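I have a structure I would like to understand better, so I am pasting it below and will then ask my questions one at a time.
Left out: one protein chain. Kept in place: all the others.
The letters A and B name the chains in turn, as written, and every chain counts its residues from 1.
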Amino acid sequence: MSIELIHVSKSFDTNPIVRDVSVSIATGELFVLLGASGSGKSTLLRLIAGLLELDGGTILLNDIDVTRLSPQQRGTGFVFQNYSLFRHMTVAQNIEFGLSIRKVKRPEREQKVSELLELIELQGYEDRFPGQLSGGQQQRVALARALAYEPNVLLLDEPFGALDVKIRVQLRQNLRAIQQRLGLTAILVTHDQEEAFDIADRIGIIDQGELLEVGAPDQLYRNPTHRFTATFLGTANLLDAHRNGTNIYLGGVKIPAPANTEQFSGKPVEVLARPEEVALSRTQEQSPGSIIGKGIVESVVFAGPALRVTLHLQGEGGKTLQALLTPSDVRDLDLAVGQEVWISLKEYHLLASSVK
Amino acid sequence: MREIKPRSPLALLLIGIAVLYAVVLFAAPLVAIIYGAFKDGIDPIIETLTDPAVLHAFEVSIGLALGAVLINTIFGLVTAWVLVRQKFRGRGLFDTLIDIPFVFSPVIAGYAMIVLFGRGGWLAPPLFPIVFALPGILLAKTFVSLPFITREVQPVLGALSLEPEYAAYTLGASRWATFRRVILPELWTALLYGIVLTFARAVGEFGAVAVVGGNIEGYTETATSFVFRAMNDRNSTGAYVVSLILCLVSLLILFLMNLLRRRMVVSRG
Partner (left out) sequence: MAEQSQVYGSSNIGEQPPSSRPYVPGFGAWGLRLMAISYLTVFIVIPLLVVNVQGLRFGLDVFWQSISRPEAVSALTLSVTTSLVMTVINTVMGTLTAYVLVRYKFPGKTLFNTLVDLPFAIPTLVIGVMLVLLYGPQTIVGKFLQQELGVRILFDTPGIVIALLLVGYPFVIRAVQPVLLQMDSNQTDVAQTIGASPWTTFRRVIFPIIRPAMVTGALLSFARSLGEFGSIIVVAGNIPMRSQTGTVYVYTQVEAGNMQAASSVSMVLLLVAFAATIGIDMMNWRRHARN
């Protein structure tokens, strides 16, 4: 069941919440809509479900125009962040709700409930009430309830947001497994970038109602088009530069331009380098990658399996850079605060500059 | 505030005053009425209980009270829904209006009904009489007991989260099915509590009923107007017996109210 959004927009009282969003989602894809709070992502999801009415645009489900259809008619499965289970009904009654609305006979309903309880690994919980379940269990039941009547698409609004970190990880991986097994098209809304990376087929970055860019996780991480994407998805080192010929000029330093960046010729750019691509060395000769200058170590912070090193890049208008180093690297370099090192970039990417 | 065991003399004094006040104020009258009802022995009691006028009066009281409950339940629920879920100009004004029956003297209400529906009144109905007839009493009882259901349901409705409703819509349930199966079950206790209060108020009403109904024996006389007439006719035992019965009914209602109120606190907490 494919989903297509064409120029979808929605405003509340003259405040635009969703601005001209267009995207195509393929059958069986798990699409993650990633953005900060208030970016309009939940609103967009509700527009797809039919819980809110569009101001402009079209929504197609499997090439059928559903823009004017009520939520009852669209057949989407929706999982909310919390408190959405029917408190006065048992787990079984919650799950079979969609089926009983459709007047499915009892034996069939019971069969389906057992199947789903097995799928979410809560066998034997039929007669419990939501109040007796933990947060994670409740969300699993909410998922089963949405899946019970075989919806066309699955829509999830920050489903794990209210849960503990460990449960979150486990549940999202379970969700991914279920989704792939069933071949179900799904859109998941979240502000958690780790979650997006973990389970998405493609990620859509949304900021202030605009869908900025769409792509596979590694694609967006390494080669983003927008500055917002670069800073939102992890730490970004951004350096102002100029692209000329086949080189990039940062201050007085010259490094080779990456492939396929001719469109930036003669224009100001920003060089994006992820912390793990920043390399440090004692001498100029030992530097792997393209040297961009010397720097002073400002701090070395323990971050579990790696160490975050903050550096002050020397040069006019010196910048602060973040590097991520393994403990062995730090040991080899005998790194200490105040030390001078050579900084080079192993891999980097270009973004259009917003600076004039 | 935390509950503590009363230890200081001040605490004991306060408790003593509160209890004494309550005892003097209504335990004493309660005892008095039991005494008054039984004072002349069992026979007058039996006589009263088997008097067809009395039985009819009770029928009218309870039957019409149930009618008022029905009207106020349906419309009260709708009103609570509209006030909580819909935004429109004048909503605040309508919300205030609901409290009017609390302070609007029933006698005045009865008077207004006479002006409206009495002979030569503004809206005098051609088909069947309203004033000095049962429909008038029904309207009077509905008026005085109007606010309870709306006021009890409103806060509960307002506190409900919307997610389960939306979930039901996406699962295919129509608005009516969702109301019936998802929202109403959450409102039950508050609704029942409101119904009990409405019934108690409707049964106990006298002022409006006295003005509108006309106290016609065997026709529009309610239990309360029977007591009034009996007092004036010096049929004191009859008055006391019926009063006692009404008291017992009230006590029953009271315990029901208490049960429901405790359930409400539990489910809200």
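Descriptive notes on the structure:
The working rule: a residue touches a chain if its C-beta (ideal position, glycine included) is under 8 Å from a C-beta of that chain, and two chains touch if they have at least 3 such contacts.
Since this is a predicted model, take the numbers as computed values, not measurements.
Here one chain is not drawn; of B:V54, B:M113, B:I130 or B:L191, the residue touching it is B:M113.
Among the residues A:L182, A:L238, A:V300 or A:L333, only A:L182 touches the chain that is left out of the figure. Checked against the full complex, the candidates A:G75, A:P275 or A:G293 give a single residue touching the omitted chain, namely A:G75. Across the entire complex, the residue among A:S22, A:N62, A:Q123 or A:Q219 in touch with the chain not shown is A:N62.
Mapped onto chain B, the interface with the missing chain covers residues 1-6, 8, 10-11, 14-15, 17-19, 21-22, 25-26, 28-30, 32-33, 35-36, 75, 78-79, 81-83, 86, 88, 94, 96-116, 122, 139, 142-143, 146, 172-174, 176-177, 197, 200-201, 203-207, 210-211, 223-224, 227-228, 231, 239-240, 243, 246-247, 250-251, 253-255, 257-258.
We adopt the following convention: only the chains that are shown with their structure count from here on.
Centres computed as Cα averages put chain A at a distance of 57 Å from chain B.
In the complex of the two chains, the chain B residues touching chain A come out as 161, 163-164, 166-174, 177, 181-182, 185-186. For chain A in complex with chain B, the touching residues are 46, 49-51, 70-72, 74-78, 80, 82-88, 97-98, 101-102, 142, 145-146, 149, 155.
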